[in-house]
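Rather than the whole complex, this shows some of its chains in their spots.
To keep things simple, chains are lettered A and B as they appear, and every chain counts its residues starting from 1.
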Amino acid sequence: MLDAIGVSDIDQLFSEIPAELQSGRLTNVPPGIPEMELARVMTARSQQDGRYINFIGGGVYEHHIPAAVWELTTRGEFYTAYTPYQAEASQGTLQLVYEFQTMMASLLALDISNASLYEGASALAEAILAAVRVKKKARTVLIPRAVNPVYRKVVETIVRNQNIKLVEIPFSATEGTTEVSALRDYEGDAVAAVVVPQPNYFGLLEDVDTLTDSAHELDALAIGLVNPTAMALLKPPGNWGSDGADIAVGEGQPLGIPLSSGGPYMGFMCCKSKYVRQIPGRIVGRTRDDQGNDGFTLTLQAREQHIRRSKATSNICTNQGLMVVAATLYMSLLGPEGLRRVAARCHHNTNILVEKLTAIDGVKRCFEHPFFHDVVIQLDQPVADVMRAIEAQGISAGIDLSSEYPELGNALLTCATESRTVDEIENYATHLERILSRRSLDPPCAEKVAQ
Amino acid sequence: MLIFEQSRAGCTNPSQAPDDDSDISDIPQYLLRDTPPNIPSVSELQTVRHYTRLSQKNFSIDTHFYPLGSCTMKYNPRACNKYAMLPEFLNRHPYSSVQTGQGFLACMFDLQEILQDITGMKAVSLSPLAGAQGEFTGVSMIRAYHDAKGDSERVEILVPDAAHGTNPATATMCGYQVREIPTLADGDVDLDALRQAVGPRTAGLMLTNPSTLGVFERHILEVAQVVHGAGGLLYYDGANLNAIMGKVKPGDMEFDVIHMNLHKTFSTPHGGGGPGAGPVGVNERLLPFLPIPYVIEDGGEYRWAVEQDCPRSIGRLSANMGNAGVLMRAYIYARLLGREGMRRVAEFATLNANYMMQCLKHNGIEMAYPTRRATHEFIATVKTLKEENGVSAMDVAKRLLDKGFHAPTVYFPLLVPECFLIEPTETESKEELDGFIKAFTDILDEAREDPEMVKNAPYTTPVRRLDEVRAARDMDLAWGDS
């Protein structure tokens, strides 16, 4: 090959690189190892991490994933294809995405779905940017404090530089749901969008109808932020209030995607047809080939960076395609009824969890309000210490809310999906009871010293 | 046939559905959904068969040579998939304590170190979820840097005209104006034009090197000098890092910030569109602004650096910590190849590209930069063919599908008409390259003899040439809405 090129060694191929730069020798990259040794390293590390019985939710859930999902998702033809730029050579991915779009749009009762964004929080940011594009002049966006605090931070990072004002809407101290009345304070302001979570971060069910109508009264778009599993049971954004939410987004992880320490997941985004040109991300359409047969292709690319460059709706290019494969397989394997039962079982199990935990002295629910499958529990002791003690029993108890929501005291966000058994729930309660009572009788050393 | 057309209401998979005895009576009726969604009710076999058959309609690395320029479509080692998917890794909740993830975090920490070495940067954060988010992160850091200095005049990002679309789109998302810098006929940046363009409005320059033209920017040190001299910062789009790993470090080229596309250089699978991972590296200057979380070692334990550790960080890009599973695959890849392997990647990627370029040139195909060395990719053009026979790059691309090859990237970069950006990658055999060279050459002959035939390609794919105009006009984006 060197001969064909007309050089005598490979180094000559790099001759255009200034000599003073050619010293890229790697020193910190370890030497290569064969797969056998790699297997040993990775197995050891995975075993170091072990397995915990998981009661953590907060937007990411341990659901059962049918074996077929990943056995098919990792087929080379899905796994190692690129974005379907050559439609005729990518009908597999394209038809699948079209089917995904159909399922998601229907699950959310909206007209249109895109082919995924990175994940839930950045999807929310993108929805806000889309709303601002729709509303042009209006640059205020109302976000409930009852939205996942990390989501609010991500939105801040992403929209910060675009002259958008993010306003926090408080939640009711007693109900834990967004203060609908607070929206009225922004009448007359140029509000581009109101974010409406369902359920909210505390698992509580918002009055989505009123919030959506109120948003529209402000002449703002209503952006639904939803858990897709919940949508199998709850009223979908497209049906909220009299006109429905305009855009809805969320984290797609619950649809067949493993926890995996945080990713890859996928964000979904649906909207009313009239906003289709404002949303970011790939979209697949059905069309015909020159013989009149149905086929699928990427479409409406004039929104995207590779065509519109600095005028694009977003800079997104690579999305989370393979997660869309997994989610589509997951939904197809469960069907509408299976999905509904999963949602119902999650809620059922969390109700059992609430019952067992609140039967313990010093444990109560923070809010007595209808909820779905996440719940805030209040302890009579600092959450972090209790969680550490429970973790020693192989149980991940939930999320400590005390630094993000100091107003809630020793608050713990927890949940029990369909993956948890009643035995596991009881085991959690037993340990919690023991830990709380032991600690209140006999606080650990550090606290003794402090006393 | 669509999966929906196989649906039969009421069919549930007992293996996949919990029993129907859950109590949800505490949820008020008015909050419930009243009609089930249009998700198919099919058997497990129907699902498996439908999607297995669909998958077979794809070209992919595992089935075809796929020389998409700028995309680095190389072999994705199966070991990366297998060991990233060990059950303990898959089952760990992102919000569980770091004590439950020391094995995982060790991988992430090691990966940060590996990427630092390869890029020659001071620190790396793994959190951006793809190249474009890496760009957003980098340019946000540039902005944070200027803002921190109270330097609010700097409102422009310079971008070469050959740049990838994400570069200008990113600048806009960061609230910057975009100014294009022209490219010279030899593929290098027009230094004079650059000197003219820089000034107190210059926040920075985004550059890909090797550039998207398939050549190495020879005056990179002058470019850096000009931009830095004007008070701007230098952004490195690492999409083409594959060409120089172990040979040149972006840090040595004086870049201040860089993103990497691990789904290119580190061979994590493209998955039909994603996911990717776009870690960023920074030099000392931008270190305080690095996005969180990233992994630090703290008293013998790995943990996430968070807001409290990094008060000036630009913040978080996603609810969690990055595309962890992708990062694991990249880490495994890096361990398998190691330092010598990395260098060999760059060498063989470059060898393969130069070999193809020379052979195609030898067969009479026109090159955009015939006097330059190819890097890991190069540009051919069929503009003469288009003029003389009316056969476009798109037609040739479609005809390549018939010959069993995925087409290279076409019509990018925008400044070369009727172009093909061809990136063979290091994992393809000479036989495969020769097959492509022959096919491409044959197609140009076909195009001259029977242009209509080529213009109506492809013939052997599951569908024939698709009507994209109709797709955009009729907008059939979900089944059942038409």
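As a convention for this text, a residue touches a chain if its C-beta (ideal position, glycine included) is under 8 Å from a C-beta of that chain, and two chains touch if they have at least 3 such contacts.
No experiment lies behind these values; they were computed from the predicted model shown.
Just one chain of each kind is rendered; the file's full complex, by chain label, has copy numbers A x2, B x2.
The definition used in the following text is that only the chains that are shown with their structure count from here on.
Distance from the chain A centre to the chain B centre is 22 Å, each centre being the mean of its Cα atoms.
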